[in-house]
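Structure, as structure tokens:
A single protein chain has been removed from this complex, and every other one stays in its place.
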Amino acid sequence: MSMDSLYTELIMMHNRSGHNKHVLPEATHIERGHNPNCGDDLTLQLWIEEGIVKDAAYVGHGCAISQAAMSIMIDLVKEKPVAEAKVLAHDYLRMIRGEQLTEEQRDALADAIVFESLSKMPARVKCGTLGWHCLEVSLAETAE
Amino acid sequence: MSMDSLYTELIMMHNRSGHNKHVLPEATHIERGHNPNCGDDLTLQLWIEEGIVKDAAYVGHGCAISQAAMSIMIDLVKEKPVAEAKVLAHDYLRMIRGEQLTEEQRDALADAIVFESLSKMPARVKCGTLGWHCLEVSLAETAE
Amino acid sequence: MVSSNLTDTQSHDRLSTTDRDRTGQTDFPIFTSHPELIYLDHAATSQKPKQVIDAMSRYLTESNGSPHRGAHKLSVEATRLYDIGRKKVAAFIGASRPEEVVFTKNATEALNLIAYTYGLSTVKAGDEIVVAITSHHSNIVPWQMVASRTGATLKFMYVSPEGDFLPGEWDKITDQTKLVAFPWVSNSLGVIHDISGLIAKAHAHGAVAVVDAAQAVGHLPVDVCALDADFLVFSGHKMYGPTGIGVLYGKHAHLEAMPPFLTGGDMIEYVEEQSTTFAAVPERFEAGTQHVEGVVGLMAAMDFIEHMGITRISEKEQRIARYAVKRLSELPFVRVYGPREGHDRGALVAFEVEGIHPHDLASILDDRGIAIRAGHHCTQPLMKSLGIMASCRASFSIYNHVGEVDALVEGLHHARRIFGYEHG
Partner (left out) sequence: MVSSNLTDTQSHDRLSTTDRDRTGQTDFPIFTSHPELIYLDHAATSQKPKQVIDAMSRYLTESNGSPHRGAHKLSVEATRLYDIGRKKVAAFIGASRPEEVVFTKNATEALNLIAYTYGLSTVKAGDEIVVAITSHHSNIVPWQMVASRTGATLKFMYVSPEGDFLPGEWDKITDQTKLVAFPWVSNSLGVIHDISGLIAKAHAHGAVAVVDAAQAVGHLPVDVCALDADFLVFSGHKMYGPTGIGVLYGKHAHLEAMPPFLTGGDMIEYVEEQSTTFAAVPERFEAGTQHVEGVVGLMAAMDFIEHMGITRISEKEQRIARYAVKRLSELPFVRVYGPREGHDRGALVAFEVEGIHPHDLASILDDRGIAIRAGHHCTQPLMKSLGIMASCRASFSIYNHVGEVDALVEGLHHARRIFGYEHG
């Protein structure tokens, strides 16, 4: 995907709508991710109960890529079991590192696949993985 | 003068004979010169009376160039008035810096002219000027 | 990617200065490798003229030796070139003698050298260090270290978004002040500080002045004697030279009084088991094998600057910077930081585009072959004091031309359209 269409899709899909950007009062897990180099500073809030990600949202500021990646991730993991969210995070981060995914794994990542091209944009990798790293840290603390 | 003949002349003239290398009990001025880089460490002893360099000698250790330059200098300034020795030191150091001397000045430097080629051997300049710098320092303290 | 032909034509139509402007680029092989590159990131690191690249290759091919004052020809030649390099730098910045020039690996090491030696040995508890808020991190963090180790207080002089010191800020320089540090040209705002005034103010209170000239050398004429600067630092790689080489200028009396910093080979006189006597200034501050090919490259860079003429370089950069400020200010969705239109500024323009994060803008422009820099520019305290999260920066030099500013502006419109703004 070209830079321009990556942005076009991202902007259309998420940054304008901002539907996942708000405070989540029920949050059981709050993880702040920041990138000193760009100044991205986003906080992921997860409401996890009985091994399920009941709800999620984020607050903070950052570039379009970090926010869209966060928002798309939230859409993806919401209402999923923790175990499944862990697998998604694992696969997403592998994708960004340029590793090959199976068709099944790609399908599971759904919209998040637009970030595949980040594997060829090292300068922006940290933006595209900020939210997912927050997710990983939060889930690591959680029994499945 | 080639390196080889520079050395041949030096060795023949001075280092073998060592006639200026000894303690000078009458010394009125003692100046140590050393070159941390090569390890040359020579001490010039001058016996100055009534504005005349009555006698001079050196002790210490160093390379052939530093010792020969010292010894030739001693031959040259012995029994000369301080004022004249100062001029010789001045001219010698100018020669080593590659400056042009008059015929007269060159004649005055006599045997010390063999060191002219040092102006093209920066690595050895300090060796060839060690004794002369000692002389300059000693004479600077002396009324003419 | 916008073809550079298109860009040329545009600028030609607009200003008919392109041909003249373009002359600078033929010396720079990077533009042969990347014909469509619009490099607006000189302030981060300059591109290198062929003369610099060739001088270093030639050195390694013909003259390479250890500059340890060894007795063989290559060693002598390396030493000779290194010494000539020092003399050339001294002449280039108007130092009164070559011994006032110390080679470091970059401006950052030079500032740390001052902090660890002059700073730690001179500053005492209760003293004050006053730093311009426009300073680069490398001219802030070392002073934090000095303040925290000595018990001194670190004070900042604040500026407006245009880069002017706020009224009364200079009064923070008092008789308590031991050291005043500031950039000549801010790499973040482009403001050119009145450094003569700051130096005089520091001296009036018995303090020394540390000038960070990283963004000034190669852009403005430098005369440390006329300025009466105590210390002045810069990096080779920002003035058409190589990386790995920087310069610390220090007044001889200061350097003489300073203890060594890095210790080891070549900066000693005699090493005993338990103690060491050190070489004279400047060798005292140059431990270990020095970066001779860096000095050789730096000499070629100074030759290049002299050949181009600092006045011509500076006039060209001013023209491009003024044009950039003008064009960017015309855009309703752009906010320009630093000196207002018509005021002097360094060879750079920082700005923000409404609705687009600087990093996103940089990526989109990069995709069109336009290299700018986005972020905090290593000036977080400045950014925080002005309430800016991050900014975009386009910086200029002899190899840029006004047509590239047009391409930049076109790129901003494009980015705005991508981000869904109707009127890019």
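Residue numbering begins at 1 within each chain, and the chains themselves are lettered A, B and C in the order written.
Everything below uses one rule, namely that a contact is a pair of C-beta atoms (placed from the backbone, for glycine too) under 8 Å apart; a residue touches a chain by one contact, two chains touch by 3 or more.
No experiment lies behind these values; they were computed from the predicted model shown.
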{"item": "Among the chains presented, those that the missing one touches", "value": "A, B, C"}
{"item": "Per the touch definition above, residue among C:T276, C:S314 or C:S329 touching the missing chain", "value": "C:T276"}
{"item": "Listed residues C:A257, C:A371, C:M389 or C:V409, member touching the removed chain", "value": "C:A371"}
{"item": "Sole residue of A:P36, A:G51 or A:G98 that reaches the chain not shown, by the stated touch rule", "value": "A:P36"}
{"item": "Hidden partner chain, residues of subunit C it touches", "value": "29-30, 32-34, 37, 39, 41, 44-45, 47-48, 52-54, 56-57, 60-62, 64-66, 68, 70-75, 105-109, 111-112, 133, 136-142, 144-145, 154, 156, 235, 237, 242-246, 262-266, 268, 270-276, 287-294, 359, 362-363, 365-366, 370-375, 378, 380-381, 384"}
{"item": "Interface with the unshown chain - residue positions in subunit A", "value": "36-37, 121-124"}
{"item": "Where the unshown chain meets subunit B, residue by residue", "value": "2-4, 7-8, 11-12, 16, 37-39, 61-65, 121, 123-124, 127"}
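By our rule, only the chains that are shown with their structure count from here on.
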{"item": "Separation of subunit B from subunit C, taking each centre as the mean of its C-alpha atoms, in whole Å", "value": "48"}
{"item": "Shared interface positions of subunit A, touching two or more other chains", "value": "none"}
